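A single protein chain has been omitted from the complex, and every remaining protein chain is retained in its original position.
Letters A and B mark the chains in the order given here, with residues in each chain numbered from 1 onward.
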Amino acid sequence: MLLTALILVPALGAAGAYGGGRGTRHGVWLVSVAALHLLMVAIAWVAEPAPMLDGWLALDSLGLAVLSVVSVLFLVVATYAVGYLRRERARRAFASWLLAFLSAASLVAVSHHLALLWVGMEGTTLALAPLIFHRRDRRSLEATWKYLVISSVGIALALLGTFFLATAQGDLGSSGLRPLVLEDLLTGAVQLHPAWLKAAFIFLLVGYGTKLGLAPMHTWKPDTYGEAPALVAALMAGGLTSCAFLGIARATQVTMAAGLAPFARPPLFVFGLLSLAVAAAFVIGQNDVKRLLAYSSVEHVGLLVLGLGLGGVGAYGSVLHLVNNALAKGLLFLAAGNVALTAGSERGGLLRTIPASGFLLLIGLFAVTGSPPFGMFLSELTILRAAWGNGHPWIAAVTLVLLAVIFIGIAVTILELLYGPGRSGARRERESWWLIAGPAALALAALVLGVAIPGPLQDLLARASTALGGIAP
Amino acid sequence: MAHLADLLLLLVLLSGFLILGTTRLTTCIRGVAVQGGLLGLLPLALQPVPQWTAHTLGLAAGTILVKAIALPWFLTWAIREAAVRREVEPRVGYIASMALGIVAVAVASAVATRLPVPGEHPILLLATSLSCVIMGLLVLATRAKALIQVVGYLMLENGIYVFGLTSVDRVPFLVEIGVLLDIFVGVFIMGIVVFHINREFDSLDSARLTELKD
Partner (left out) sequence: MTGWALAGLGAMLALAPLLPGVAAKTKALLTGRRGAPVWQLYRDLLRLWRKGAVYSTRTTWMFRLAPVAGVVTPLFATMLLPLDCRAAVVRFAGDFVAFAALLALGRFLLVLAALDTGSSFEGMGASRDAAFASLVEPALFLGFVVLALGTGQRSLSAMLGGDAGTLSWGAGAPSLAMVAVSLFFVLLAESSRVPVDDPATHLELTMIHEVAVLDHSGPDLALLLYGGALRMGLFAALPVGVLVSRAGLAGPLALGALLAGTVVVAAVVGVLESSMARLRLSRVPQFLVAASVLASLGVILQLLT
């Protein structure tokens, strides 16, 4: 019951948002539905919901982690939207598409039938397209086109991978196993046809990796994150990446359960390191804040996939990184959005003109580059530990170097934005409370996770990492 | 019936080559419409007449409706609305495209002989499916016009659909609905964006979409 409600409530909310008129009522509607969704997620934490639809919908630890991340991030984005919609004109369907995204993301998190998961990913792709196109000018049109073409191809390849997985299961008539359901895939993993399973893994990795933004399929990211409204970019960087990571994680689960871990690791390493390298290369000299953050997102999804491939403690690091990435990216994009909203295209001196947002941007800088005491430091450290300990010391070394380069690149741009000379005679601008509260909450959460991870969360992450074939530290 | 399925699959491959080698935009769209029609008939040809279920008939009818009628009609409407120049302007020449198409079919056939598909299926099925996927990606990569890229995407989806037919009896309804939905909505949205592209840029050449870069 709860599981279908998690999907249906935002969907109904989307329909309802379309019915109402324009304006600030949308903001309130968004916050209400988001709060209701978060409440349902909280109930799911306390009382584990029963599987539905013959096991097609179920909530395991990994799914719950992704669901929680998406729900929290969405609530923050919804509160931000209240302030945003007061400043910017938005079309009627803006709130509808946002809620449609939430519905599709919930579907991805709770579905244990891999084809249903695919439908959810497809839904997120389609729900985000109109949101990216929000400003309706040449640049956002170009960004939307690139996003659509590349994402659609990725999703199509992921569908082919899903079909390959079904073929790997072979003829299931007598065994009583259900096709493409995660549990049955795991229990029958050893009987899966290895060639088809390998093909499925590669296609699912490339397909969902396109949605995740792994290099070399990342080319849509800078354009899309650069042109989309900041809150949409925040949702994508935190929510969409988590959903796409879930897709890859499920594929990895099945492949490792079938004993093909030695086959699965090299592609994960390659994509992870390549993403880090690409991010490092393009982050230097990047002046546009949102594009800069897009490359930072490429870096972080590279780390996610790297941790997944390393196994052991690395899997725990990946799941922890998932949470931290969503918090930090949400914080940064919303703060960057404030920069765009209030100060326009001012270069420099933002700490004087918009001190609250500027301060949040500063905190975000440290959070996203993995500096202590923020949570990301812990997760990156865990992944590096896994690399060092599992016999891949050179991966750890390369990663460390690239992370340092990325730190320099991001820091230069953001610090210049904050402390640089700027326009002379610029006054302090008034900052709406709605636009500050959300990011501030995310910053606080990032800090808390860096100091002490709350018990229940640690428990959940440990269970999730065990499901991924790893161990908790 | 096996011969009919083989014939249909062969015609699907030939229409793929037609799309790769033609110079005219409308022929590309007709080619993908013909492919859609052939794919609609394929589930009927894969099973002997006594075994046809309501599911098979519904799938065939739905496929023909969406792939052979609705989507090509929509693309033709987009061409008219955008008043596009009717020539395909490829970045890779026509002869090279056709040669690459043959390479794609050769690779797909080589893979098809190595990967056995469970159940009774003509070996041409897997070869055709992978060929269409590769040829669709080829069209997407080598054609500059946005509408042709949509046609390439449709070919990619056709290839995936053909592969999906091998598991029609094992994985139920949901998947077919998912695939058809994917194409329909994806192409629909793409079509709208294409329309906007033409309005903004006065051309449908996606090679002109180069403002955003590092």
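In the analysis below, contacts are C-beta pairs under 8 Å (C-beta built on N, C-alpha and C of every residue); 3 or more make two chains touch, one makes a residue touch a chain.
Everything quoted here is computed from the prediction, not taken from an experiment.
Although it is not drawn, the missing chain touches B when the whole complex is taken into account. When the missing chain is restored to the complex, the residue among B:Thr27, B:Thr76 or B:Ser109 that touches it is B:Ser109.
Between the chain not shown and the residues B:Leu57, B:Ala99 or B:Ala141, the one that touches is B:Ala99.
In the complete complex, the residue from B:Leu59, B:Ala127 or B:Leu156 that touches the missing chain is B:Ala127. Along subunit B, the points of touch with the absent chain fall at residues 3, 6-7, 10, 13-14, 17, 21, 23, 94-95, 98-99, 101-102, 105-106, 109, 112-113, 123-124, 127.
Note that only the chains that are shown with their structure count from here on.
Spacing of subunit A relative to subunit B, judged by their CA centroids, is 31 angstrom. Contact residues on subunit A toward subunit B in their complex (touch as defined above): 113, 115-116, 118-119, 122, 126, 129-130, 133, 136-139, 141-146, 148-149, 152-153, 155-156, 159-160, 163, 166-167, 169-172, 179-180, 193, 195-196, 199, 222-223, 226-227, 282, 286, 291. Subunit B makes touch with subunit A in their complex at residues 114-115, 117-119, 133, 137, 140, 146, 149, 153, 156-157, 159-160, 163-164, 166-167, 170-171, 174-175, 178-179, 181-182, 185-186, 189-190, 193-194, 196-197, 200-201, 206, 209, 211-212, 214.
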